[in-house]
Structures are given as structure tokens and as C-alpha cells.
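Removed: one protein chain of the complex. Kept in place: all other protein chains.
After this line comes subunit A, so read on.
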Amino acid sequence: DLLQWPQISKCRSPEMETFSCFWTAGNFYNLTVPRILQLLYKKSNEEDWKECPDYITSGQNSCYFNASYTSVWTPYCVQLASRNEVYDKKCFSVDEIVLPDPPVHLNWTLLNTSQTGIHGDIQVRWDPPPTADVRKGWITLEYELQYKEVNETKWKELKPRLSTVVPLYSLKTARDYEIRIRSRQRTSEKFGEFSEILYVSFSQIGIGCDHCTDEVEFPWFFVVVFGVCGLAVTVISIMLSKQPRLKMLIFPPVPVPKIKGIDPDLLKKGKLDEVNSILACHDYKMQLYSDDLWVEFIELDIEDPDEKNRASDTDRLLSEEHLKSHSCLGAKDDDSGRASCCEPDIPETDFSASDTCDATSDSEQFKKATEKEEDLLCLDRQYNDESLPSLANTDLQRWHRNTQSENSPLWAPFGDSVESPHPSVHTQISNQNSLASTDFYAQVSDITPAGRVVLSPGQKSKLGRAQREGCTEQNFTMDNTYFCEADVKKCIAVTTHEENEPHVQDQGYNEDGYFTTESLTTTVANLGASTAAPPSSEMPVADYTSIHIVQSPQGLVLNATALPVPDKEFNVSCGYVSTDQLNKIMP
């Protein structure tokens, strides 16, 4: 056993009028007489140690100081000693060691019960400890109430308060409760002892509950259901916000009136020729822009006379229905189910029937290769999943194939993609790229998904191609619309200017994808000039030539309005050839 010295365990004042000190004797077996231990005390302003005035009142091993010995705010020191040996010492002042007695006379009354009788409110009252002189204000106490159900282990605490009356709400009438209270001086931290336990039983006062088993328990079911619903809503909203495809799936986009491939600005600015060309064959659909699945298109039914109520020049352009419909000839129709123009099965006889000019020869020429030729104005709708440049590429490739297959120097459509694999371009072209007046005709080779129109960069490329591919043959089968006399002449002298190709490729693709015919024509004119026997290239080309007739899938015969006088040499920069000139040139 460890030797334990006598110790002063605590000193306590219950009411700030008296105080007591308690000690433990330890296991000093040498002390046979208990009172050998002495408690000496001293006030701060005194010199001598005095002995404890009362060893009895507070019990064994205690010293009681009554009111006459107690000065509240005076520092005391006590020490536990026997004979000459001091075992322990403590210094304090009485106001620091106040620990009140427990409250007394606890009782409760019923305030009210709930309508179902399951819960009830009670009010608990008590009296302050009798020793504390609260009435005179000498000591101010605050109380803490604790309660619990009889079979529980953990006490619930209320906040300390000054009043001696406390209501308790929502107690279950079916259960019995225990209540206990303790007090402390208001400015202290330590509480005194607990009071006796008060038992609360509702049945004693006759308030039972007949159907107490109907206690509403925690509504787990509803909590789970609502929690799951909320979670599902959250998940769905998250998914919808992050996955546009999923969002499209659940909320498919409502088709907006939009014409695919047409930038609305086009209509506003009045670039109607491009618009017209687009409108003429409007069945290029999703095959072309497969990555833009969700852009809806509306087919224009150009047959519908109402749709002609547009701008005047649009009307003019669109006035000849069969022109449009014919312009789409030759286009392959997969299955798109469009109900508009571009029907593949327009009989050839229609061409001849509609020709007003000496079209018979033309029609014969244009009859060929209806399926194989790409149409001038329409984008080939065989192009699936190809981007813009590749579209042009395939276009060009097809053209090449066609040319090769037919052994005819087909005149490429006036506009061709810049990225054609075999462009033959000349340096002069680079100088000519300018977005000039939009009144020029130019063939639309493609339309960007943004709605911009890509015009073929130039006859030059085609020119070169024509030169390279089928230039040896002299027969112009007129499968294509226009051609240049210069090119015809150059077919003999094939000059490939392939080294200049990249220039055009780079610069041919204008910002807007436009090539004006002027630029192209001038380049072609220059091309003509650079090669052998250049025809005189001063001949201005007409800015504007109306379509005379559409003779074939690729044929547009233009009116000869602005074309140079036939008696001049046909050297033209290559845009258009009138039928007269055509006839003149051709053998």
C-alpha cells in the first residue's frame, strides 16, 4: 500500500456565511488517536495559527467554522498538522468556495395534455435550499434541472436558470419520469449536490392513455420515399445538365424554322444568288452534317407558289421552276424522302421540252451521265459523314473520275473546293482573291455547317484538271456547263502548274468561302495569259448573267446578255458561255 498522507480534501461554504473543511486521514497507522490531527487556520491579517473551533458539527475529519469565524472576502489559510508536522495547507477566501445545498420541496403539477392524450406538459416547482438566504439577496442561486424516463440511463439537462419554476413540455403520459435539481451560486461554475429525485407519473392523477400503443413513430417510410425521390431528381438534373445527348433524348429539340445551310444573314444581306442556289436544291440533309444531328431542317417546297413571295430578284431567280428542278437533276437520291425538287427520275425529255433555245444539241449533250455527274448547284448528297473540305474533295474526285471515265475534259463546275486534290492553280490566282461584288455568279460547291457558302475556287483548278486529265481529248461533251475557250485551247498544251497549287489552296478559301466570279474569271484570264497562246484577256466578263436554261445535271446555259460580242475572239475569262458562243466554239 502506498502511504497516503493526511490531506485536506475540500473546504466548502454552503451559504457564504459558514464554511467547513474536510480532510482524509490517510493510512497513518501510527496515529492511534484520531484527534491528533489538527486543523489550523489563519486569516490573512493575522500572525498566529489558530485551531479549528469545531471538529464535530460537520462530521468526522472535518472542521466547521460558524458565522462568527467567517469573513467572506478575507483570505484564509488552513493547514492540517499534527504536533509539529504539517501535512497539508490550503489558502482560499470564502466567496470562492461557495457550494449551495440542494433545493428542497420538489413538486409538479399538470399544465395540459395533448388532444390525443399521448403527451402532456407539467410544471415543476421547488424551494431554494433553506440555508441559503436568497430572500435578503445575500446569495443568488441558479438552478439546473435534469429529467429522464424511468428506464433510461441518460439525463436530459435544462439550461441553468434563476427561477424556481420550470415547465416541462411534451412528456409522454404513458411513461414515468424522474426529475432532480441542483444549484450553484450565480457567478460560480461548480454546482452543489443534487436534490432528491422527484417521480412523475401521469397515471397517478388519472391521466392514462387508452391507445398509447398508437404512438407515432418516426415516419421512416415517408422519409425513405421522399429521400429517394429527391435523390432521383437530383441525379436526373445532374445528368441532364452534363450530357447534352441525354438531354436531347429526353427533351428533343423542337424544330425551328431554319433552312439548313443558309446563314440567315445571307437573306438579310440580299445575297440571293447564293441563297437561291442553296434553295434550289435543298435536300442536302443530315448526311452532310452528320455531326450536327440535331439541327432540324425544313424542306422548302419550291413548287409551292407561296414561297415565291420573296424579294423581287429572288422571284426572278426562282421564277422558272423547271430550272430549279432541273438543276437538281442527276443528284442521287438515297432515301431522304424529300418531296421536293431534285428527283432523279425526271425524264430527259423534259429537258428538251423545256428548252427554248436551241437546246436539242445541248440536251443531247447533257443527257449523258445524269447519274454520274455531279450537279452544278446541288451538293452531292452522296456525301455522308464528310466534312466540308472532304466533300469538295470527293466532289472533285468524282469529277475526276467522271472525266476520266468519259474521257472528256469536263469543265469543272465553276466553283470547286479549294482542297481539291489536283488543283492546278497559278500564282496569278493568289492576287485575285477578293471578295468582290456579290452579284457575280459563282457556283456553290459546298455549304458549311455554319451556313456559309463555299464557292468553287476557280475554274483554274478545274482548268488545270481539265488540262491534265482529259485535255488530250478534244471533245467537249458539254456535260458541264461552262468552259472557257481558253481552256479549250489549252487542252492542247497541257501545262500543269501544279507548283502553284498550294497558293490557291491557301488563299482560295476566302474568309467567307466565297470566290467571286470576277476573281476567278480574272485568274482564269491570267491563266490564259500565262499559257501558250493566251487569248486576249481584256475582255470584261459580264457581272451578271441570267440563267437561260438548265440543260443537264450540270448544265446551265446562260443568256448571252453581257457576254462579249461574238465576233470577238472568245477568250473570255471563263465564266460563262452563251449558247451562241458555245455553238461557235464547238465543232
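Of note:
Everything that follows uses one rule, which is that a residue touches a chain if its C-beta (ideal position, glycine included) is under 8 Å from a C-beta of that chain, and two chains touch if they have at least 3 such contacts; residues count from 1.
Following the convention adopted for this analysis, contacts and distances are computed from a predicted model.
According to its UniProt record, the chain left out of view corresponds to "PRL protein" among "Myotubularin-related protein 9", "AL3B1 dehydrogenase", "Signal peptidase complex catalytic subunit SEC11" or "PRL protein". Within the whole complex, the absent chain has one touching residue among A:10, A:105, A:161 or A:186, and that is A:186. Among A:44, A:60, A:201 or A:234, only A:44 touches the chain left out of the display.
Screening A:83, A:135 or A:154 for touch with the missing chain picks out A:135.
The residue from A:67, A:150 or A:450 that touches the chain not shown here is A:67. One chain of the complex is left out; on subunit A, the residues touching it are 16-17, 44-45, 67, 70-75, 77, 91, 93, 95, 133-138, 140, 186-187.
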